[in-house]
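Report on the structure given below.
A single protein chain has been omitted; all remaining protein chains appear in their positions.
Chain nomenclature is as follows: A and B, assigned in order of appearance, with residue numbering initiated at 1 for each chain independently.
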Amino acid sequence: MIDLIIGVLRAAIRAGSPLLVGTLGEIYTERSGVLNLGVEGVMLMGAVTAFAVTQTTGSIAVGILAAIIAGGLMGLLHGFMSVTLKVNQYVAGLSLVMVGSGVSSLIGLGYIGIRGKNLRPVFLGFDILVYLFIALAMVLWFILYRTRIGIEIRSVGENPAAADAMGINVDRTRYLCTVLGGALVGLAGAYLSTAYLSSWTDNMTSGRGWIILALTIFASWDPRGAVLGAWIFGGVEALQYRLQPLGISPSFLGMLPFIATIIILVVSGRLSKGNRGPPEALGKPYRRGER
Amino acid sequence: MRIKIEPRADPTWKQTLAVTVFSALIALPIIAVIFWGFHVNPIEAYSVIFEGAFGDWYGLSETLTKAIPLILCGVGLSVAFQTGFYNIGAEGQLLMGAIFTTYVALRWGELPSIIIIPGMLVAAFIGGGIWGLIPTYLRVRFETNEVITTLMMNYIASKTLEYLVYGPWKGADEWGFPYTSKFNVNTWIPTWGFTRIHTPTLVFAVLSGIVLYLVLTRTKIGFETRIVGKNPEAARYLGISYQKIFMIVMLISGGLAGIAGFGEVAGIQHRLRPGISPGYGFTAIIVAWLGRLHPLSTMLVAVLFGGLLVGGEMLQIRLGLPSATIQLFNGVFLLTILSGEYLLRNKIIIEREARQ
Partner (left out) sequence: MTLIEMTGISKHFLPKITALENVDFAAEPGEIHSLLGENGAGKTTLMNILYGLYKADTGKINFDGTEVVINSPRDAINLKIGMVHQHFRLVKRHTVAENIALGLKCDNSLFPLPEVRALIEQVSERYGLNVDPDSYIWELSVGEQQRVEIIKVLCRDIKVLILDEPTSILTPQETETLFRALQLMKQEGIAIVFITHKLDEVMRFSDKVTVLRKGRKVDTVETGSVDKRGLAKLMVGRDVLFRVEKSEACPVEPVLEIKELRAMNDSGLQALDGLSLSVCGGEILGIAGVSGNGQRELVEIITGLRKKTSGEVKIGGTDVSGFKPGKIADIGVAHIPEDRIHKGSVPDMRVLDNLMLRDYRQYSKGLLLGSETMRDQSNEMVKEYNIDTPSLDTPIKLLSGGNIQKVILARELHGSPSLIIASHPTYGLDVGATEQIRNTLLGQRDRGAGVLLISEDLDEILDLSDRVVVIYEGRIMGEVTPDTDVSEIGLLMSGGSQ
């Protein structure tokens, strides 16, 4: 029995790791006031880039680095659309999903079915990235709430006019956060294909990107909440496999993460009134002195 | 020389058309470059697509066949988006419609066509409608963001379908494939000659587009719907309930998507199995956006994209490219059209001499 629980916990942490780092990225993006719905596509690009580059160069580290860069570039594109062109951020994000899906499928063609390199466990059966992501969560929390740049980011997302009036470059801050967000989501995808699964399948994220968007809300845009949320969702995913032998239909179990997401969204929404809600300027393009 | 950006007062419809077409055309070289990057000859790829979709009668008929679900979903989405409700769940609503259709087909398939086919249609509408109403209710009651909820419903619908075809509805003689049994012939929607076009559905689709257009422009409720979409503040002032409008709009949008599922399952596949939709619900989003959220132009764009889907299949067969290539097309088109909107909203003025 104990073994079962420990097994589930370990699986939860592993499964939750890509969710964690992806949510951290989207938290930063949304904190600056930009909504990036394209997470699913960026994550796919991260996954395929990491796998392909790892195969080609033989080094997981290089593969992961490439995935981070790929994610950052997609973040840059989204930043350009949202901050400079000031288009509808919802639709811009959706187009990123499509582009990401399409390009990753094309790149991934040659890599289906190949066994990739795996990141080996270093401590307690977890690979180094698991620990890195947790440390990252703490660092990012600290930066967001205690440093000058964190205050700037949060102010830009809550009241860009106020930040502008104090001489902060709103656009530059938003670009920074969208690129960082994209990079971290790319890293999340990389984890999927090099540590969690070490292979590439078409559409391998299976909706994790959307779950990350819901987790961002669940976490109240706080990196600490991301850790909790990611592990809970990792747990749901882990339970899926554990419950299968009990004869429950795998399809039904497969639904669990998505049903859980909806429930969490509704609940978060009700709790989010007042001061725990989204950054006030989220999704709204900023124009100085708009009349 | 300086470049100044000034907001434009209002684009004329000619300008809108020009920029839209221009943006769509810009997408072509971008996609060509991507093809080239994958060692696919872009010229070859484009000609495969074009030939496949419009080159011969078979291609054209396939184009129309694929256009049917796009019209149904696209028209519904154009109304939903116009109202300000981001329905990303058309795919799931389509699947639900297919599921409800299958239930009726499996249960009462022996009944004469004249009864069973309309029966399946109604069931599909109800299935898709309910599936669309659930996230709408969450939005109206709890202000839950509909983008994520409608999306989640897609996955839930797909898993439900999986469960049914691997489980209770598994066909007796299908050798372990996750298919239901083939439906009774009475349930098969009549097709046109030797093509796969299931004509009644096509007619229904086109009619629904026209009817929706008429409802939007000629009825009280259509008027109110447009006000909610264009100026929610004014709507509130006039005492129009946006909750009521959202629910009605989403019932229709979900219901029409459900009927798209009915078409696929009763008109083409004649059984239920995973993968009956190559992403019609998502492609319909682009179709609606390109059609500027207007039911009539959306229908035309749907035919174009039907051709694109056929072309995509050809790419798969002839050049071995994955089906997600179509997603790539969709994404690039959407990006260019969005960027093009920037040109519509702003004038770019190039000034020759430097300012004092």
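By our rule, contacts are C-beta pairs under 8 Å (C-beta built on N, C-alpha and C of every residue); 3 or more make two chains touch, one makes a residue touch a chain.
What you see is a predicted model, and the numbers here were worked out from it, not measured in a lab.
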#### Entry: Option from A:I114, A:V139 or A:A165 whose C-beta touches the chain left out
A:A165
### Message
If I consider the whole complex, including the chain that's not displayed, which of A:H78, A:R154 or A:R208 touches that chain?
### Response
A:R154
### Summary
Cross-chain touch to the chain not pictured, restricted to B:I227, B:I268, B:I286 or B:L334, is B:I227
## Note on the structure
Residues of chain B touching the missing chain are 7, 9-10, 218-223, 226-227, 230-231, 233-234, 236-239
### Query
What residue numbers in chain A mark contact with the hidden partner chain?
146-148, 151-152, 154-155, 158-159, 161-169, 275, 280, 288-289, 291
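We take it that only the chains that are shown with their structure count from here on.
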### Query
When the centre of a chain is set as the mean of its C-alpha atoms, what distance in Å lies between chain A and chain B?
27
### Query
Across the complex, what residues on chain B touch chain A?
34, 38, 86, 88, 135, 138, 142-145, 147-149, 151-153, 155-156, 159-160, 162-163, 166-167, 282, 285-286, 289, 320-332, 334-335, 338-339, 341-342
## Note on the structure
Within their complex, chain A touches chain B through residues 37, 41, 81, 85-88, 90-92, 94-109, 202-203, 207, 210, 213-214, 217, 249, 251-252, 254-255, 258-259, 261-262, 265-266, 269-270
